[in-house]
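I have placed the structure first, in the form of C-alpha cells, so that the comments after it can refer back to it.
Only one protein chain is missing from this complex, and each of the others stays in its spot.
Here is subunit A:
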Amino acid sequence: MKVKACIYTDAGKKRTVNQDSSLIKVASAGKIGRISFIAVCDGMGGLSKGEVASCKAIRTLENWFYEELPLMLGIDQDKLWDAIEISWRRLLANINRDIRRYGKHRGIKLGTTLTALLQIGRKYMLMNIGDSRIYFVSRRDVQKITHDQSLAQDKIDRGVITENEAAQSHDSNVLLKCLGQGSGSEPQIMRGEIRMSTTVVACSDGFWKTISEKEIFRALCPQMCVTSEDMLDECKKLTKTAMDRKEQDNITVASLCLEY
C-alpha cells in the first residue's frame, strides 16, 4: 500500500488569523501495516481565540497518536477498535475540559469543531463533532461520510428543508455541537472498511461550502494523485477557486491518498 498526503490551509481574505488546525500522520507498524491519521479542527469563528481551541485539539490528538496508540497496537484486532473508541471518547472529554478551563480563566468563550479519521490496514474509524467534513473519493465517485452536527443538517434530517435550501440559509453556520461548549457533546463515531484506492479529504466548512463534490472528485480522485506535489497543487487550486467565489472564512483541506 502506498500513501501520499498533503495539507493546504489559507487564512482567507477577511481574517488575519487562521483559526483552523490540521494534521496528517503516517506510520508503519510491522505486521499491522500502514497506519494513517488525519484530522481537521476549525476554531469557532464567532468566538475569540478560536485558534487556541483548534490547536489544543490537534496537539492532543498528536500526542495521542505518538504516546497512546503505539501501546494499543498489541491488542487483538477484534478488540483494538473498541479500545481506540474508548480512548477517543476520553480524549474528547479531556479536550473539552481543557478548552473550557482556558476560557473560564480568561472570561472568554471559545470552541472548535473536530473531525478525524484513523486508518489501520483496510479498516477505518472516524470521529466528528461540528461541521467539518470528511469525504471519501474513490476512482469512480465521491462520498461524504461525516454527518454535520449543524442546525441546517438537523433540519434536513427532520425534512423541514432540502439540501439546496440549506446551502442558501444562514442556519448552516449554526452548530449544534462543538468542543469547548457545553458539558459533554456526543460525537459521531463510525467504523468501516476501505475497499479500494481512496483519497480521504478532510476539510473545514470554508472549503465544502463553496466547492462542489464533483469538483473535489475531479481534482483529488486517486488517479489524479500521482505524487504528493500533484495533490498539493490541486488543493491549492481548489482553495483559490473557493476564495474567488467570495469565501471569507479560513479554508483548510487535508488529503490522504491510500492506494491499495
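Basically, contacts are C-beta pairs under 8 Å (C-beta built on N, C-alpha and C of every residue); 3 or more make two chains touch, one makes a residue touch a chain; residues count from 1.
Methods note: contacts and distances are computed from a predicted model.
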In UniProt, out of "Serine/threonine protein kinase", "3-methyl-2-oxobutanoate dehydrogenase subunit VorB", "Spore coat protein JC" or "Regulator", the chain dropped from the view is recorded as "Serine/threonine protein kinase"
Would you mind spotting which of A:K2, A:K104 or A:R191 touches the chain that isn't drawn?
A:K2
Residue-wise, where is subunit A in contact with the chain that is not depicted?
2, 4, 139-141, 217-219, 221-230, 233-234, 237
